[in-house]
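The structure under discussion appears below in the form of structure tokens.
Heads up, one of the protein chains got dropped from this complex, but the rest are sitting where they should.
Note that the chains take the letters A, B and C in the order they are written out, and that residue 1 is the start of every chain.
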Amino acid sequence: MKLLPEEFNWHWIIEWSTPSTAHMHAVKNVYAYGNSKYQRWAVVEYEDFGKALVIDGKIQSSIIDEYVYHESLVHPAMILNGNPRKVLILGGGEGATAREALRFKSVESIVMVDLDEEIIEVSKKYLNEWHRNSFYDKRYKLVIGDAYSYIKDSKEAYDVIISDLVDPEEYGPAVKLYTKEFYEMTSERLGERGIFVTQSTSPVSTPTVHAVIYNTIKSVFKYAISYYVYIRSFESIWGFVMASNEVDVSRIKGVDIEKAEEGLVEDSNRYYDNESHSHMFYIPKYIRSILERERRVSTLKDPIYLPA
Amino acid sequence: MKLLPEEFNWHWIIEWSTPSTAHMHAVKNVYAYGNSKYQRWAVVEYEDFGKALVIDGKIQSSIIDEYVYHESLVHPAMILNGNPRKVLILGGGEGATAREALRFKSVESIVMVDLDEEIIEVSKKYLNEWHRNSFYDKRYKLVIGDAYSYIKDSKEAYDVIISDLVDPEEYGPAVKLYTKEFYEMTSERLGERGIFVTQSTSPVSTPTVHAVIYNTIKSVFKYAISYYVYIRSFESIWGFVMASNEVDVSRIKGVDIEKAEEGLVEDSNRYYDNESHSHMFYIPKYIRSILERERRVSTLKDPIYLPA
Amino acid sequence: MKLLPEEFNWHWIIEWSTPSTAHMHAVKNVYAYGNSKYQRWAVVEYEDFGKALVIDGKIQSSIIDEYVYHESLVHPAMILNGNPRKVLILGGGEGATAREALRFKSVESIVMVDLDEEIIEVSKKYLNEWHRNSFYDKRYKLVIGDAYSYIKDSKEAYDVIISDLVDPEEYGPAVKLYTKEFYEMTSERLGERGIFVTQSTSPVSTPTVHAVIYNTIKSVFKYAISYYVYIRSFESIWGFVMASNEVDVSRIKGVDIEKAEEGLVEDSNRYYDNESHSHMFYIPKYIRSILERERRVSTLKDPIYLPA
Partner (left out) sequence: MKLLPEEFNWHWIIEWSTPSTAHMHAVKNVYAYGNSKYQRWAVVEYEDFGKALVIDGKIQSSIIDEYVYHESLVHPAMILNGNPRKVLILGGGEGATAREALRFKSVESIVMVDLDEEIIEVSKKYLNEWHRNSFYDKRYKLVIGDAYSYIKDSKEAYDVIISDLVDPEEYGPAVKLYTKEFYEMTSERLGERGIFVTQSTSPVSTPTVHAVIYNTIKSVFKYAISYYVYIRSFESIWGFVMASNEVDVSRIKGVDIEKAEEGLVEDSNRYYDNESHSHMFYIPKYIRSILERERRVSTLKDPIYLPA
């Protein structure tokens, strides 16, 4: 068959994993596009993945699987705490991390600290499927500002602190938010049975960065564990690290999470059930090996950043 | 040197010449984006070429060289006529073809027939550097409609008819506007010393289409000539065909066009001068060979279209 | 920083998942390149993944993770059988499937049926890290030919049949090797406690194809189960389906595979251990949903093929 060039997609976002590996995604529509004080962003419709938020060339989440990412980020920590009332979210611009936290009936207040007000406004306007009006929930409070300063100045105790920040890219604003010093301050902001959880980049695309984040958290908290989920629109496995000084977070592996969420969570999860849970906490050997080999800890003086 | 993936451009328009050859252009900004009744369009800022109008994946013109294209399209025909008063433009959505025609002091009226009102509105709003308010000149009149019907129904006589249409892409609206039947009707709309000129695709990217357009025009008009100019933002040579029943258009080669435009044209050209003129009308052999080999004529029944 | 174009990679293989999604991999070296009777192939060194075999634009396996794929394909079926002596491999050109099977001490004979002799010769010459001289093991026998005819004409009984074929691409030679009719003949070639296992495409890139393969196998065999592993160089999750008429293959989930392999397998696995095993057999919900929704069965008359 003879193809016509007109039939080829022509509008593409090329997401570079490294200078030698990239993902090409055809764009069907552009809803909005801009440059905020901190980053270049776009709300687009991918041909294959539907609506998505892209920041500085990286897909942040897409409508086909944002729930996989956000349920994985939020639920294990909330369940381990058992009775989360006060929640702190660092980053989380799309509003979906708040949405998942607000589904826990015990939650009384959520503070979300995000640097980039423009992204929040964009999310409010274009990403209703993500935030589901969480921005307007009376338990939700937004603080525009730097997470480092907020954590440093805060006197509060939170039941769960969820870090949903952009990756620590060289020269980017998030590098210091993955350091030992920051995690030490964060650990002091945890209340009784307090749990900290963070996205921790991809263990396969950026294995060193992921392993150093894991190591750094392990060096600060008494208990730490990592877990993983494949995110279709990232075309990669994604990593999370959960930690606590009071709760042995490795116990999550044995929890019947469907039962644990009964009565605790409104309506039902789209992704996170017992079998998905087991999949996430049994770690394939090629990832375990990366963690075992790594000895570095990220510090303000010698931070880790992308790429390794 | 180790490069960071963050430093790579991530937003690209890939312009396919064939399924095996394409140009990649990084996009710096998106001014506007939409789907009209007929086509998908974008007004973007290319990193290397600046602001540009893109329709269905093809750059229509960019700010760095739209004047090369539009002066080349408009001036030779106007000069050959010598005293152009009534001008008809088919297509020409950006308004730059009208701008060039309006620079001729003898011009009393311009009718521009364009199918896609949305593109006109986009041009008015975003492409002021192109139209320079030509849309609002009292000599200018816009007709939204199909050029085929307009030519068929018109009783007017024009001094110069300028076809600035999109390429004849299979299944596209322009295929019939490059046929013998259409050119026959067009030739009847030319007045005394009337000249017809059309863009005629690229002689190197789509040589057969170009050669058939040339052949078709030659089969209809008494006199016909083709000429060429390299358009940086197309990264290709572009072809034009000029024809007449009364004026031997090949005489243009010997004209001192700088002198001919004295008194006739307001202010000075950015590109078109005597030496550029000679460059355009002396044709390299690899293009002449293409023209010599081709025998086909495009008809409504058996039209030529992209790709060959 | 100002980048020089010279510093960009220029030699790429673009692996298309769909017309709207593709992976770009920079090539550092080309070891060999050719067109066999059936396919276009290359042995290249990727910048990021090292040496790899590419057939018709699809990476077949790369040195960084071929063992993840091949251990996952071979070991569960061999363990479930318990005492595999006669093994049949369909496809498997690189020789790594044979390598894994030969590691089982009970194995007395392996027949490998592959269509493309040229790929075998290429593998022998360039992919020693894959086959580790399995091609020259006295228990190994190669048959050049079509797997369909081989299975149809064979009277043998095999303990384990491993299908390591290329994907069922439209017009390709493998479409009929994923049909009900083929699986019925295959099931008759299984001996006592005989197990069949096949690669079954990606549940995320080509979910329908994967689900239909699973359905088709389930419709033929008494017992069937699917399992999954992320393959870094495919940048995707990969699926396998294991089936039997005598052994309840779902029991594999509860097996201590490390213990089961003691005494049975020479030296130790690089990837497949108890935790990796659990990860593979606990299936995330977004994959289970795909399987649940699908009702089609692939037949010779109405076969499934890529893309969905």
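Assume a contact is a pair of C-beta atoms (placed from the backbone, for glycine too) under 8 Å apart; a residue touches a chain by one contact, two chains touch by 3 or more.
Here the structure is a predicted model, which is why all the values come from computation and not from measurement.
Trainee: Which of these, B:9, B:245 or B:299, touches the one chain of the complex that we don't see?
Mentor: Checking the options B:9, B:245 or B:299, the one contacting the hidden chain is B:9.
Trainee: Of the residues listed, B:61, B:134 or B:236, which one is in contact with the missing chain?
Mentor: For the chain that is not drawn, the touching residue is B:236.
Trainee: For subunit C, which residues lie in contact with the unshown chain of the complex?
Mentor: So the residues of subunit C touching the unseen chain are 3-6, 8-19, 22, 29-30, 33, 35, 42, 56-57, 169-170, 172, 306-307.
Trainee: Which parts of subunit B are in contact with the chain that was left out?
Mentor: 8-9, 14, 17-26, 46-48, 65, 68, 204, 229-230, 232, 235-237, 270-273, 275-276, 278-280, 282-286, 288
Just so it is clear, only the chains that are shown with their structure count from here on.
Trainee: Taking CA centroids for every chain, report which one is farthest away from subunit C.
Mentor: Result for the farthest chain: B.
Trainee: If you average the CA atoms of subunit B and of subunit C, how many Å lie between those two points?
Mentor: 54
Trainee: So the centre of each chain is just the mean of its C-alpha atoms; given that, what is the distance between subunit A and subunit B in Å?
Mentor: One centre to the other, that is 50 Å.
Trainee: Find every residue in subunit C that makes contact with two or more other chains and list them.
Mentor: Expected reply: no residues.
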